[in-house]
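The other protein chains are all here in position, but one chain of the complex has been omitted.
Presenting chain A:
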């Protein structure tokens, strides 16, 4: 289970970082989204994996740490809002600059390179 979760986080992070390094806004936003998924999973795992346990002490045998679940909720809300914002900003940049390159290049040849 630990290995599976670790591999999932690693794959999400590396895909996210790869997409972040692209030159156009759309792949970058996708990359950011993947990265935030990886981060959310990572925060969730910082309380260790205790499958099937309750978050309340005394209900069953053992317990799982509730704090990372609260933290991940905050992180999800914030990253969701930020993604929405950057999406609108990217659309605005596309309209103002005439293309979707992050450096706002004007010529078509520049964008291709």
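Structure notes:
Note that contacts are C-beta pairs under 8 Å (C-beta built on N, C-alpha and C of every residue); 3 or more make two chains touch, one makes a residue touch a chain; residues count from 1.
Throughout what follows, contacts and distances are computed from a predicted model.
Missing from the rendering is one chain, named in UniProt as "Monovalent cation/H+ antiporter subunit D" (options: "ABC transporter permease", "Cytochrome P450", "Monovalent cation/H+ antiporter subunit D" or "2Fe-2S iron-sulfur cluster-binding protein"). Only one residue in the set A:5, A:30 or A:71 touches the chain that does not appear here, and it is A:71.
One chain is missing from the display, and on chain A it is touched by residues 20, 25, 28, 32, 35-36, 39, 42-43, 45-48, 67-68, 71, 74-75, 78-79, 81-82, 85-86, 89-90, 92-93, 96-97, 102-104.
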